[in-house]
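Okay, structure first, notes after.
Every protein chain but one is kept in place in this view of the complex.
Note that the chains are named A and B in the order they appear, and that numbering of residues resets to 1 at the start of each chain.
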Amino acid sequence: MTNNEKLLEIKNLKQYFNKGKSNEVRAVDDISFDIYKGETLGLVGESGCGKSTTGRTIIRLYNATGGQVLYKGEDVHGKKSRSDIKDMTRHMQMIFQDPYASLNPRMTVGDIIAEGIDIHGLSKGKERQERVFDLLETVGLNREHASRYPHEFSGGQRQRIGIARALAVEPDFIIADEPISALDVSIQAQVVNLLQKLQKEKGLTYLFIAHDLSMVKYISDRIGVMYFGKLVELASSDDLYKNPLHPYTKSLLSAIPLPDPESERTRRRVAYNPSVHNYQDGEELKMREVAPNHFVYCSEKEFKEYQASYVK
Amino acid sequence: MDKLLEVKDLHVSFKTYGGEVKAVRGVNFNLYKGETLAIVGESGSGKSVTVKAIMRLIPNPPGKIVNGEILFDGKDLSKISELEMQHVRGKDISMIFQDPMTSLNPTIKVGKQIMEGLIKHQKLSKKDAYERALELMRLVGIAQPEVRLQQYPHQFSGGMRQRVVVAIALACNPKILIADEPTTALDVTIQAQILEMMKDLQDKIDTSIIFITHDLGVVANVADRVAVMYGGQIVEIGTVDEIFYDPRHPYTWGLLASMPSLDTDEQTELIAIPGTPPDLIHPPKGCPFAARNQFALAIDYEEEPPFFQISETHFAKTWMLHPDAPKIEAPESVKARVRVMPGNFEKPIQVEGL
Partner (left out) sequence: MENRKISPEMFRVVGATASDAEKISRPSLTFWHDAWIRLKKNKGAIVGLIITIILILLAIFAPMLSPYKYSDQDLRHANLPPKVPGLEKISWLPFTGYSAEKVDTRGIKTPARDMYVTENMRTGEKTEYKKYHYFGTDDLGRDLWTRVWTGARVSLSIAVIAAIIDFLIGVTYGGISGFFGGKIDIILQRIVEVIYGIPYLIVVILFRIAFEKAGIVTLALAMTVTGWIGMSRLVRGQILKLKNQEFVMAAQTLGASNMSIIFKHLIPNTLGPIIISIMFTIPAAIFAEAFLSFIGLGISPPLASLGSLVNDGIKSLTFTPYKLVFPATVISVMILSFNLIADGLRDALDPKMRK
């Protein structure tokens, strides 16, 4: 964490689908966290826990059911004119999961990358062309690739194109929604290295959404763990691995298989059963700071227990 | 150890618009009784095609077993008739697939789907089949089997469905169970449960398993032996300890170095393997990995490397083990995991085939 300047504040964000109907889904249920400038915040959880929805709601792909997203103190949601929204999109960008679905198959790579440039009228003609070439080279591709179509590229290369498209509008915050989970192991490192290189060069801030915990641990400064729409634990990545407090985090950590046969032989899997909490009516559940910058979603009683069990 | 299955010089090709894709190019391996052999590789490495060839599930056209033998129980599975193969499938060798959502018929009750094979292959009576189905459900760890057998697949969660799929596959006590990325579609916690269940099963019923995956963590968890595939060939094969603690092939190094372990800190850059896997319409001459290998030798671009034997069980297909090759140090993160393997020969021996 380079500094403590808050770039993004997420306050009581809620995203309910089919609100008020019998099949209401609380995909994101009242979560709050901050993202500091220049950091990488990892967001992990199992499929359906709402981590992708959180990312999409932050960037306004969905209209939030409730809560606020403040970018540099300014509300992203709420009533906005088209030009305000357009402005906001220049600061925040997104990298998608599926390298095959995230590029329009009928457009050339050059036009895909330049889409943001065209929409915001950043440059035209020769200058635009040069910018596209620059971006291609930034992500490690050739200028010759500009006239090609997406289907001619491999998964890793397509993911780079998606990154170049996001970079075209010079954002300072990027939401990476499972950017490597569809890629082969040998290609994942290429993309992760590229993301880190870009972060160093351009001072980018990332929200890195993933289910692969070892990669998240490696890339993130802080990690948030989500379970059924709730953020259950938020801590710096080392602290989270050393001191997982919430039983769900413990269970998640115990489940990741490591490429080490010996530790695998001795692994003890911890199952998570939500009934262990045994919450009583009237108990207030919220994020509590158990140790400096280590937040856990818990009751007052649990808070005391966690504090006791926290290893410095 | 008893050899249960022997694959010899298997070649599989697919005809496409672009040309003939040589998906599997000379694969040799044995499967022993009671072991779990993991086949690791990236998409397009030929791992899935290899096992589909064993099951004779290669759609023809466009696919074809061009060459090779698959010896099982005194028969060559690549040559026998489709009718004979139907007796082998499900009964002697069964297979489970990646997606538990699509491998079950949504309109038939789970119980009936399990009993189907029992009645067909084992010629059990309906009552006996029901008893056996209950037993299988318990075996794969599904609670309340009497209730669950009467339910439809959509009433099961993803992990539970995969358990049902395993139960169906095990119904006829197959000698071999082939699992093609059975946990890839599942969440980590569910994956851990399924892996635990499969290991548990093996202790109980002594089936040999071929486990296909791209996840080295899963490999370390389940495998007794590991075969690493690249570009349609096995490039290294050995016991799980040999592969993880004494890898010899540069591709295995690359795989191990490209993923962070939990104590890799953010400052150390991951070692990415540059480029993309080879185009198997025109496979490169020499070593298929040469173009992406930072340690490639001149000969790698000219001659296909032979296998070198490092121990009784450990083989690697790389020129780096040739006596004339210079001493090459593995990347730091790989060196950190290397241990001395007691069974290693004094020097690697060049061998013909496996």
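FYI, a contact is a pair of C-beta atoms (placed from the backbone, for glycine too) under 8 Å apart; a residue touches a chain by one contact, two chains touch by 3 or more.
Note that the coordinates shown come from a computational prediction; the quantities given were computed from them, not determined experimentally.
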Inset, instruction - Could you tell me which of A:40, A:53, A:97 or A:299 touches the chain that is not displayed? - result: A:97
Legend entry - Hidden partner chain, touching residue among A:69, A:141, A:176 or A:296: A:141
Legend entry - Listed residues A:78, A:105, A:203 or A:274, member touching the removed chain: A:105
Legend entry - Selected from A:116, A:155, A:247 or A:261 as touching the chain missing from the view: A:116
Legend entry - Missing-partner contacts on chain B, residue numbers: 16-18, 272, 274-276, 290-303, 306, 319, 322, 324-326, 328
Inset, instruction - In the full complex, which bits of chain A touch the chain not displayed? Write them out. - result: 56, 59, 61, 82, 85-86, 89-90, 92-94, 96-98, 101-107, 115-116, 119-120, 140-142, 144-145, 147-149, 151-153, 156-157, 160, 162, 165, 169, 190
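Note that only the chains that are shown with their structure count from here on.
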Inset, instruction - Using mean C-alpha positions as chain centres, tell me how far chain A is from chain B in Å, no decimals. - result: 32
Legend entry - Contacting residues of chain A [partner chain B, same complex]: 46-47, 154, 156-157, 184-190, 192-193, 196, 211, 213-215, 217-219, 221, 241, 251-252, 254-261, 263-264, 267, 269, 271-272
Legend entry - For the chain B and chain A complex, residues of the former touching the latter: 42-43, 187-193, 195-196, 214-221, 223, 240-241, 244-245, 254-256, 258-262, 264, 266, 269-274, 276-277, 292, 337
